[in-house]
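Here the complex is missing a single protein chain, while all its other protein chains stay put.
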Amino acid sequence: MTDKKPKNVFQDGAISSEFIGNSIYKHQTKTSIGAHNIFLGQVRADVIEGKTVAAIEYTAYEAMANTKFHDIRETAFEKFELTCMHIYHSLGTVKAGEICLFVFVSSPRRKVVFEALEFIVEAIKADVPVFGKEIFEDESHQWKVNS
Amino acid sequence: MTDKKPKNVFQDGAISSEFIGNSIYKHQTKTSIGAHNIFLGQVRADVIEGKTVAAIEYTAYEAMANTKFHDIRETAFEKFELTCMHIYHSLGTVKAGEICLFVFVSSPRRKVVFEALEFIVEAIKADVPVFGKEIFEDESHQWKVNS
Amino acid sequence: MLITIKYFGQIAEATQTQEEQLDLPQHSIGDLLTVLYSKYSALQLKDFKIAQNQKLVGLDTLLTGEDIALLPPFSGG
Partner (left out) sequence: MLITIKYFGQIAEATQTQEEQLDLPQHSIGDLLTVLYSKYSALQLKDFKIAQNQKLVGLDTLLTGEDIALLPPFSGG
C-alpha cells in the first residue's frame, strides 16, 4: 500500500506510548503480517561539559522533509516486500526520556523487516531536513549533530 | 543490567498492545537510552490447501526454554552495549492477528539495537524449545515449521 | 535406572503421552532410542532432537539418570 501524495509525518511534541500501542493494535486486523519491527528514537539526557540535556526542540523544512519522507517510503516499498510502513517524527519540544521518532514496518516474514527498518532509519537521519536544538537544564543550548 | 537467574519469559495467551505500550512507557525514566528496537511476531492467517490458520497453540519445554532465553540474554549483553532487554513469548492459544513474541532492546545508540535485536530473534527461533500447532478454522491442525 | 522421558509437540502426539518413566539399563541415548522406536513405531518417521537435563545430546551420550526430552523442530515466535 503506497500513497501517491506525501503525508504529514510530523507530530507536535513527543510521541506517546499510548499512540504507539494503539498503532500496534490497529495492525491486528492485518492477518497476512507475521513480523513487525519498530524503531523508537528517545531523547537522551546527555551530560556535556557538566550540563545535562533537558529537552530537544525540533524544527524542520517541513515541505521538503515531508517530500523526503515520502521518497524514503516509496523506495522502501520498492526494495522490500512490506505490508505496512509508518513514520512519525516530533516537531517542537521533546523532553529527555520522551520519544521523538517512531518508525514501524510490517511484513509477512521477519528477514524483510530487519533490513527495511534499518534502511529507513538511516535514510531519515541522512536525508531529511530536521534540526534538533539540545536545551540544557540551565536553558543554554547547542545544536544536535547526528553520529 | 543482567540478571543472574532465569526469568519466566512466557505469558499465557496473546501479548496485548497495551502491555507493549506500557513497557515502552516504563522506559521513559531511563534517560541514557537513545534508541529502542522492538520485534513483534504476529500469528498469520496463512491459507494452506484451502484451509485458513485461525490460531497457533504454543507449548514449550518450559524449564529448558527459560534457561535458553536466559543464555540468549546473557550472550546479548556481552556482545552488545545494551541498556535493557526484554523478551516475552506466548504459551497456549494465540489467534491470527495477535502477538506471540515481543522482543525489546534499548541502547544509547541506534547501530547497536539493530544488530542486537536481529541476533536475539534469530537465536530464539533456532535455540528455544517452543512448539507451535497451527489450528485451522475447521479445527484440524498441522505443526508449524520455522523458515 | 529409572528415567523420566518427556515428549513435546508432534512427538507427544505420536507417543500419545507427555511424560513417562522407563526402567532402563545404564546405557547410551542411542540404546534408549532403540527402545522407544520399538515401543512407538510412529516415532521412526519423526524429526526430533534429544535433551538430557535440558542440554542437547548425541546418540553416543551416556544416560545419567536425569530427565530426557524428545524435542521436535523448534517453531517459536
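Details
By written order: A, B and C. Residues from 1 in each chain.
Keep this in mind: contacts are C-beta pairs under 8 Å (C-beta built on N, C-alpha and C of every residue); 3 or more make two chains touch, one makes a residue touch a chain.
In this text, all values refer to a predicted model and were calculated from it rather than measured experimentally.
For the chain excluded from display, the touched partners among the shown chains of the whole complex are A.
The missing chain, though absent from the display, is touched by one residue of A:30, A:51, A:111 or A:133; that residue is A:133. Touching the omitted chain from chain A are residues 41, 58-61, 63-65, 67, 89, 100-101, 121, 124-133, 143-146.
We take it that only the chains that are shown with their structure count from here on.
Of all chains shown, B has the CA centroid lying nearest to the centroid of every protein CA atom. Computed from the mean C-alpha positions, the centre of chain B lies at a distance of 27 Å from the centre of chain C. Mean C-alpha positions place chain A and chain C at a centre distance of 49 Å. Along chain B, residues 41, 121 each make contact with two or more other chains. The set of chain C residues touching two or more other chains comprises 77.
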